[in-house]
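Before any comments, here is the structure.
Missing here: one protein chain of the complex. Every other protein chain is in place.
Up next, subunit A:
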Amino acid sequence: MSAASSSPLSGPRTAAAPAAEPRTAAGRRGRGPVEWIRAHVLATTSVLVFVFLLAPNVVMFVMSFNAPIGRYNYIWHQFSADAWRHPCAVGDICQHMGLSLEIGVVAMIGSTVLGTMAAFAMSRHRFRARPMVNTLLFLPMAAPEIIMGATLLTLFFTTIGSGSMGFWTIVIGHIMFCLSYVVVTVKSRLAGMDPTLENAAQDLYATPLQTFMKVTLPLVAPGIMAAALLSFALSVDDYIVTKYTAGDQITFPLYVYGAVQRSVPTQIDVIGSMMMLVTMTGIMAMLVVSRVRARRR
């Protein structure tokens, strides 16, 4: 900030002089309700958009304590913690969740390993096919999910037949659409890395392997972690591609989608709230850790 105010570009708003010129936005502030709204229109809009973004999560959490009338948990009736006490009481809901988590872990490991290797190749090397590879990596992110699902179904259907589709075909599809996200995430972390650190390690007689293990990997680790979490979340939450590759397997999203036709038990909201609480705790922990680390430096 001190750099900004000493630069010739800095306007009256950051200038220390108390006599700010009245024509700037700062000078107009506080002259009546219309001006107040004008000054805060951006903040107000942002708050409203945040409400729009977060309302469904709040509603889900509240409705997980509902004792609904009938089979559909859409309308608030009265408080009950029954669903939290027995989250697995409805059908095979926890088995479906277990299957989703299993697929998520396998897809996460697969896509993170392959994608990280590809990210290193893309950010550290210049080679002839690079633009083409870049396009190929970008395309799955840009393709509508239904296209990926429908075309994969056609492939599996014509090669192995619909009878042998299941766990592994789901995993194949999930790794396919997670790969691009992993490459992008790890690549951006590699791009932001200071290359002189690796040179410094080598100047200090570190072997290439030592440089990689002690300098490069720890620096890229947050990017790899983020990519792994992202691909896990994408996999566990996926409906469309899963629907077309699942055969007779039922993952949690497939179960929820099917449930809407028959009944929506409160347990669905309970499991959704659990997912939300776990990810929120994780992200809070990461933010706190990075704050503490930043302060220590």
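The definition used in the following text is that contacts are C-beta pairs under 8 Å (C-beta built on N, C-alpha and C of every residue); 3 or more make two chains touch, one makes a residue touch a chain; residues count from 1.
Assume contacts and distances are computed from a predicted model.
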Omitted chain (choose from "ECF subfamily RNA polymerase sigma-24 factor", "ABC transporter permease", "Multicomponent Na+:H+ antiporter subunit B" or "Formate dehydrogenase subunit delta") - UniProt protein name: "ABC transporter permease"
Identified contact with the non-displayed chain, of A:83, A:99, A:118 or A:165: A:118
Touch with the omitted chain, as defined above, among A:33, A:144, A:163 or A:218: A:144
Hidden partner chain, touching residue among A:84, A:167 or A:257: A:257
Missing-partner contacts on subunit A, residue numbers: 4, 7, 9-14, 23-25, 42-43, 45-46, 49-50, 52-57, 59-60, 63, 74-76, 114-115, 117-118, 120-122, 124-125, 127, 129-130, 133, 135-148, 150-155, 157-158, 172-173, 175-176, 179, 183, 198, 202, 207-209, 211-212, 216, 233, 236-237, 239-240, 243-244, 252-253, 256-257, 260, 264, 268-269, 271-273, 275-276, 279-280, 283, 287, 290
